[in-house]
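This view holds just a subset of the chains, kept in their places.
A and B are the chain letters, set down in written order, and residue numbers restart from 1 in every chain.
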Amino acid sequence: MNTNMKHIGVFTSGGDSPGMNAALFAIAKTAEVNSIKLSGFRKGYEGLIDGDLVELDTQELQKLVHRGGTFLKTARSARFLTKEGRQQALENLRKNNIDALIAVGGDGTFKGLLAFSEICELPFIGIPGTIDNDMAGTDFTLGFDSAVNTAIENIDKIRDTAESHNRIFLIEVMGRDCGYIAMHSGLGVGADAILVPESGQDFVRLLEKASVYDSEEAFIAVVAEGDELGAEIAASKIKELNPKLDLRITKLGHVQRGGNPSAADRMLGIRLGAASVKALLQEKKSVMVGILNNELSLTPFDQVVKQHQVQDELYELVKIFGK
Amino acid sequence: MNTNMKHIGVFTSGGDSPGMNAALFAIAKTAEVNSIKLSGFRKGYEGLIDGDLVELDTQELQKLVHRGGTFLKTARSARFLTKEGRQQALENLRKNNIDALIAVGGDGTFKGLLAFSEICELPFIGIPGTIDNDMAGTDFTLGFDSAVNTAIENIDKIRDTAESHNRIFLIEVMGRDCGYIAMHSGLGVGADAILVPESGQDFVRLLEKASVYDSEEAFIAVVAEGDELGAEIAASKIKELNPKLDLRITKLGHVQRGGNPSAADRMLGIRLGAASVKALLQEKKSVMVGILNNELSLTPFDQVVKQHQVQDELYELVKIFGK
């Protein structure tokens, strides 16, 4: 137990995701119980560089557990990629007597911490916060469950109008490099087709299935975004096969990033937030806390790669149900 | 009181809108109470032409009051624009001993009924069903309140991520010819700017306001869709003034058409559904039932024009709050 831990700094970085405020509350509460002061840097690494920090109040954060976004704001920081930026951040940590840092963000955030550890000896702990669920070291990332819930609620609405008109809808969801949102939301809405970056073959099958579509039922395809994927590309390929089809496209877009966090993301934020402080007390450093097989786990930053192999069972379901 | 009314036909036509099922239930219940048989034609005018009708069961419809879409399905019909199509519809009405028709739809639907009345002497009653709220003869159309609620719930989610990043968002909502959805949802989410087809001047003001945007706060603009409007056109004009701005665009799209109807739309559907049967019993014909000044009203089909003058008070609010 590290009893020299007097003052922890925390920040949120990269894309925001629902549940970040729950994590901040849990960090604050656990710090408070252990008599540790907690300060938050605003706007991710930008706040570290600019010394933009605020003391965090547990009671205020308790009222934000159920809110989306991040109280501390977030940003991408080009300056932290430079030596000067990181040097400036180091000086701010020293000036404010920070003993350790907790960062909530994606794999880019943790890469930043790895680079930072070359000049800064403080212990760093990471919490996986991204809606994409595309990180090794945890079964679920903070925000994923909320994003899927937002997606399915909106696609359910589209089903109403699709069935009223027997229309074909191509619905694009987020997940540029990883089809988790598309898979979970596609299965969850009873989609007729699910297109994910993990497979080119499904693409062909969707095209065939949609192009012979007979208009006596609605047809709902859930498509992951992507440079070589996405609803518009899928639509143009279907049109090549059957130019007469009357397709509708909806891109759910940034609504998937916001909204009150789901129950599971609140719980995940609280579990990981509490675990991050405990990891510091146990003298851990440069690790990400996560949930593996329903248990807390620690993964060194250098093993937190972005790609996340899709579970075979899940992909099998997509092949059966989504085509 | 028309006591010869034995069998009413009903159909939904044009774009579907939340609350149509509530209207169908109310028609069925009111018909039942008055010992009138009720049949539904499926897929709008297509069902009239094809004789695709089903007897409606009050108890089944009661379980659908809270559901979006339309149980009877809907469609646009090119065939009904032809003399042959209308003749065929007439024969189906005769064959099935239909004494009167109730149609739920937009101004195009009622124009169809006007044309039909040249060869068919049956009484027709219309119920205004469209999310656009763009019809004279009623203060609110069926589905409008639900569409605005769906829009604001999604824009609220976008606010979470916009505030986390201090980002500019241009959010496109439906309402091609009429800015009601944009005005209500823009005011309802506390938008920084609201762009509606009714005004070109606001356009300039938005551009100026957004182009001097200083990135210390989120900036949310709600933009009505349209050939000369829409989020993409607005974005490109802002970019001309300030190419450095990092804009995000979200088009809410067809989610605005679906979902369980709001409380107000359920009530509106029930009020108008009941009123449509009563109008037939009172020997009305070729009128649309609506709500004007919180009271039931009847408007002859030929006065149901599409354009709906925007309330001055509302437009004044948009000018004060949305810029």
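What we mean here is this: a contact is a pair of C-beta atoms (placed from the backbone, for glycine too) under 8 Å apart; a residue touches a chain by one contact, two chains touch by 3 or more.
The structure presented is a predicted model; accordingly, all values stated were derived computationally and were not measured.
K.L.:
Taking the 2 displayed chains as a starting point, can you state how many identical chains form the whole complex?
P.N.:
Result for the total copy count in the complex: 4.
As a convention for this text, only the chains that are shown with their structure count from here on.
K.L.:
Upon optimal superposition of subunit A on subunit B over Cα atoms, what rotation angle is obtained, reported to the nearest 5 degrees?
P.N.:
Result for this pair is 180 degrees.
K.L.:
Centre to centre, by mean C-alpha position, how many angstrom separate subunit A and subunit B?
P.N.:
Here subunit A and subunit B have centroids separated by 36 Å.
K.L.:
What does subunit B use to touch subunit A in their complex?
P.N.:
Per the stated touch rule, the residues are 12, 15-16, 18, 67-70, 73-75, 150, 154, 156-166, 169, 248-255, 257-259.
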